[in-house]
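Removed from the display is one protein chain of the complex; every other protein chain stays in position.
Residue numbering begins at 1 within each chain, and the chains themselves are lettered A and B in the order written.
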Amino acid sequence: MTDIKTYLREWAMPHVLCPGCAHGIVLRSFLEAVDQLQLEQDKVAMVAGIGCSSRLAGYADFCTLHGTHGRAPAFATGLKLARPELDVVVVTGDGDGLAIGGNHLIHAARRNIDITVMLLNNSIYGMTGGQAAPTTPQGAVASTTPSGNTEASFDACALLQGAGASFVARVLAANPIEMTKVMADAITHPGFSFIEVVSDCPEYFGRYNKAGGGAEMLVSLTSRDVAVAGPLAAKRFVNHVPSSEPPPGMDTGVLQREVRPIFSGIRGGDTDES
Amino acid sequence: MSRSEIRIAGAGGQGVVTAGRILAEAAILSGKTATHSQVYGPQSRGGASRSDVVIDTAEIGFPLAYNLDLLIILSDEAYTKYRPELDDDTRMIVDRDCAPDSTPGSATIFPVVATARSVSGGVLATGVVALGVLQQVADFIDADTLRQAVGARVPAKFKAMNLDALEAGMGLVGATT
Partner (left out) sequence: MAEAQLVQGNEACALGAVAAGCNFYGGYPITPSSGIAEQMVRFLPGADGVFVQMEDEIASLAAVIGASLAGSKAMTATSGPGFSLMQEHIGYAVMAEVPCVIVNVMRGGPSTGMPTSPSQGDMMQARWGTHGDHSAIVLAPSSVGEVYELTVRAFNLAERFRTPVIVVYDEIVGHTRESVVLPDALEITDRVRAEGDPEEFRPKAITPNGVPPQAAFGDGYRFHVTGLAHDERGFPTEDSQVAGALLTRLHSKVDDHEDEIVDVETFMIDDADLAIFAYGIVGRSAREAVMEARASGIKAGLIRPRTVWPFPAEHIARAAEQVDTIIVAEMNLGQMIGEVERAAQGQAEIVGHLRADGEPMTPAHLLALITNVEADRKQP
């Protein structure tokens, strides 16, 4: 394979991510997927919102758009409609994509525009200092839920399946090889592809919930894995949050795949995708 | 001719907006300037509808009607709503079926809606019948230009019917009603 540094802006380093953050593993898996698919580097557009995950776009040497909080799918929609030949990949987070940007995400899915969305779920707002997100589990501690979160949380994949995403997958940052495969699958899928990448935050979520550092959190992640469609075997779950109840596992792999008409805007003549 | 302001007021479905556009377009065809405005929003659905047309030989400054020269009233609601706003010197054409017993002397009464029904079997051509009346009672526009504007604006399959409605409207003036 190509030297992975080909796809990195080394001049932009050092990066802003914390020690132990799993997002770097996710970026590497994505770059490997791009390399495996031999995508033309000049024709890859990475569109991000605001948050830790969204900062990945800055370090990837593609056409990169660091937009506003939650709006990446909308920026990506305009970009893709104007330049259908681009491979457009959105990198977003759970707060970015499911709270402030939830509306944009579900509508992009509904339209079935041919973009790929990678939502890095770390169950917390990292960039702003550890506030509760719509994915923070009930009971978990965040800076805005000091006594434990009382709100229910979103299941991102179920939400996107409901919104009509034609490709929905969940992968874990702890399984980089599977991550690369699923990302390549998603990019080549004709239509809207959604991947929830579970990628933990040791700095805030781990520290607040005594879930250990980056390495420990990755290990517990693998034990939560319930592979329904991926190459991995089902394993038992170990929760981040100390609890007497056995926490639920997470279905991983490709959870939904269908082919339906792609949205290419209202335009004249033949569109180059169908 | 200087500035003239015409309001066609009636009910939704009477073709009032289309009639106003036709009048404005006929004015442009005769080398004049024109504006057309209508009511939007909840007011424009169902209930009342109106078209205002301003015609001038020179460039039009303020584009809305604010000192009507001619008001055509085609529904009861339009009568109630617009009659009180009128200056005494505004000419008024009122449909026979919505004219109250005490119609003011300045008003001329014509069976506009009834004529539209007899020509088209419905009320959609009411506005065009009213244009025929207007053409005859006022000198805003000549008949041929108005015919041309009607033909250009309405869908092809309704062209003959609308031209009939226009002639019928013109025929109302001078006839015994």
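Here is the rule we go by: contacts are C-beta pairs under 8 Å (C-beta built on N, C-alpha and C of every residue); 3 or more make two chains touch, one makes a residue touch a chain.
From a predicted model like this one, the values you see are computed outputs, not experimental measurements.
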Given A:63, A:89, A:140 or A:159, the one touching the chain that is not displayed: A:63
Positions on subunit A where the hidden chain makes contact: 9, 11-12, 41-43, 45, 47, 57-58, 61-68, 71, 73-83, 85-86, 103-104, 107, 264-269
Touch residues of subunit B, complete complex, unshown partner: 21, 24-25, 27-28, 32-41, 43, 60-64, 66-67
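Convention: only the chains that are shown with their structure count from here on.
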Distance from subunit B to subunit A - Cα centre to Cα centre, in angstrom: 62
